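Structure record follows, encoded as structure tokens.
What you see is the complex with one protein chain gone and the rest in place.
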Amino acid sequence: MAEFLSEYALALLMVVTLLAGIFSGYPVAFLLGGLGIVFAFIGDIPVPFLGTVGSRIFGGVIENWLMIAIPLFVFMGLMLERSGVAKRLLLTLQRLFGRTHGGLAVSVAILGVIMAASTGIIGASVVMLGLLALPVMMKQGYRAEMACGVIAASGTLGILIPPSIMLVLMGSILQISVGALFKAALLPGLLLGGLYIAYLLITARIRPDWAPLADMADVDPTPLPLALLRDLLGPFVLIFVVLGSIMAGIATPTEAAAIGALGSLLLALAMRSLDFATLREAVRETSRTSAMILFVVIGATCFSVVFKRLGGDYMIEELITGTGLGPYGLMLLIMGLIFVLGFFLEWIEISFVVLPLVAPVVEVLDFGYGLSGQGLLVWFAILVAINLQTSFLTPPFGYALFYLKGITEGQVSILTIYRSIIPFVLLQVTGLVLCMVFPALVLWLPGLMP
Amino acid sequence: ADGPKRLDVASTFSTKNFLGAGAEHLSKELQTATGGAVSLRVHEPGDLVPAFEVFNSVSSGAIQAGWDWMGYWAGTVPITNLYGALPFGPSPEAFMSWMWSGEGTELLQTEYDKYGVKVLPCFISPQETGGWYNKEINSPEDFDGLSMRISGLGAKVLNRLGASTQLVPGGEIYLALERGRVDATEFSVPQVDAAMGFDEVAKYYYFPGWHQSASWFSLLINQAVWDEYSDERKAQFETACRSTLQWAMAEAPPEQVRTIHELEEKGVEVRRFPDEVLDALQQSWVEVRREEMENNPAFAKAYRSLMEHAGLIDEWYELQAMPPIIPLDEGDS
Partner (left out) sequence: MSRATLAPWRERGAAVCAALGRPLVGLGLVVGRISSWLLLLVMLAVLTTVLLNALGVNEIGRWDTKILLFGDALTINSITELQWHLFGILTLLGGTYALHHDTHVRVDLVYHRLSLQGRAIVDVIGHLLLLIPFCLLIAWLSKHFVTMSYISNEQSNYGGLTDRYLIKAMLPIGLVFLAVGALGQVFAKLAVILDPRSGASGSSVDEGATHG
């Protein structure tokens, strides 16, 4: 143990410094990038090696076409919010649930699932959902914890429910069919969405004051069918166009984001709530908000490459391969390790470090379900995917939480957001255990059940 | 001091597939050749730097070494188009002969010298396939308006036949093909394609891979790092490289055919481009080639040299041509 600590002292110190550093309140993005540089010097890493950081920023962010979805979805969210479309949509959806407490939160979870089907970029869906729903929920007197939790958790479903860049990357690292992974992830994704909704309805029943109903004075007197037609038609056409253009093969998911952005602009125009000042503000805020998201990615790429160079990846390797555990013991160890790594590393880095290492080990294990080959790897990959999705939500270092924090403009403290996510993380773990115990949840849809 | 004992290698392919596994194999051969003194630590694509940044990072010294498909650098070193994906090029055997007994490696190294990169051609992938199609290609006209994901010289050839060749990032190809955002895509050899799951989203698997007759992969090493090694070590690298190449040439072809048979069982229709189509493609290639040679003297020089060399090989095999072998039948015991 002492030997382990001394060998990986710098990598461990780097993590500890990061965790201590974020509580200083200095911007997370700059802290990540700066610590990378500082520790490169402490660790005596040759300076030219840091040239990898520029390449990683260029290839991972600037040239990464998939990232274009971020500003486009942020803009779409802002446009829908500014034009009042979002508010009317959510309030009318809530009327659908009648006088059920928590109806608004359930609407948000459903919107999250829909967003998830149109993008696989977490920053895009969390921020868009937050822009749409947070103001409405706060105004209605929702407990901040309830509002933030459902937004952050539903926003991260995008990385599980296809299309998802995470599943594509896993497919390429493990060399398994992306199509099989897409199909396999669908039920677990919907299961998690279902767990959220069940939790929201139950909690709202026990604590109605956490999820108050809209003020009667606020509820508009238009008969429900008419209100539905008026308030839902526009957004539903928009959703239909975005999802439809992907389904029909007119656009890739990234391109569909632009169609959505244009649609929201036209919708605002149709609602007569678009003037130059609104557009200008939306454009400016989009630029700042998406830079906020992308600079976290930029900082993280610098932190990770130095962390690994300081032996961080050997450290993880030693942890995994150095044990003589049986199949379930090993599986639990791997899951636990990913969960912990998710506290401070980005999912891409975790996938790179952990997957190639564990795949050959897991491939030959017998879990007693008669799983082997492709089926076993797909099942394993989905378990890892659910776990990685959770890592976006786990404090103190959860990217989804940061993105949400970034758009609250100081109205909600990070502590509130940390508290908000606890029940949802427990739901995630529940979902993970269910998929572990019932592999059919994962393997039935792609037809890989033994 | 002798160079690094453990060379960090940024691979441009997953080591789980045949293309990236080449680097792992090279590491083993290198350990054998050096008596365990030197090995490679192969990093997955993106682990150190993104795949497309490998050449540039080896050149700057940010990373020590890389494992690449040469065609990736065509935007920077246009001559690599010839080594990576040359339409209607010579067979892998003829190509290898040019690399080791002709001018192939030398011409490439001259270009890489400008960037301080040492190149060791270590691996050849078998001819790629003609690609995955959701539309039948019965005549050259069927390319008109076809939207396909393909890059490099092959794309230029198709453009002339009216195809819309597109850039779709690796991560979105599957979906783009499934939904019909593109009608076709080329990717790699069957073994690698099968792992991408393209059989689930495309109907036809076309042959031959006219756009790429043989494609080279190499170990790139930063020149300063390379120079740290003694002459003996350098020779050991070369030996390991040649042995890896031999392994690749022996291993790959039968494995591809086994994979194709599996794909057929899954319902993929394996097709061959009609002769008329191949003729049209080659006519179009001749025009692209003319343009390429005019615009790019280094390419012209290498192409001439390669063709001349391949001509010798062809002549030899023509002289030695035999009738098809009569297969074994029930009567043989």
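The first chain written gets the first letter, and so on, giving A and B; residue counts start at 1 in each chain.
In the analysis below, a contact is a pair of C-beta atoms (placed from the backbone, for glycine too) under 8 Å apart; a residue touches a chain by one contact, two chains touch by 3 or more.
Computed from a predicted model, the values in this text were never measured in an experiment.
Considering the entire complex, the omitted chain makes contact with A, B. Taking the complete complex into account, A:36 is the one of A:36, A:356, A:375 or A:431 that touches the chain left out.
Of the listed positions A:205, A:230 or A:288, the one in contact with the omitted chain in the full complex is A:288. The missing chain lies against subunit B, touching residues 53, 56, 59-60, 62, 74-77, 114-115, 145, 147, 151-152, 155-156, 159, 162-167, 181. Counting over the whole complex, subunit A has residues 22-31, 33-38, 47-48, 50-51, 53-55, 57-58, 61-65, 67-68, 71-72, 75, 245, 250-251, 254-255, 257-259, 261-262, 277, 281, 283-292, 294-296, 298-299, 302, 396, 402-403, 405-406, 409-410, 413-415 touching the chain that is not drawn.
Convention: only the chains that are shown with their structure count from here on.
Per-chain CA centroids place subunit A at a distance of 37 Å from subunit B.
Within the complex, the subunit A residues that touch subunit B are 48-52, 55-56, 58-60, 63-66, 163, 165, 168-169, 171-180, 182, 246-255, 305, 308, 348, 352-353, 356, 359. Those residues of subunit B that touch subunit A in the complex are listed here as 14-17, 44-53, 56-57, 60-63, 168-172, 174-176, 178-181, 195-197, 200-201.
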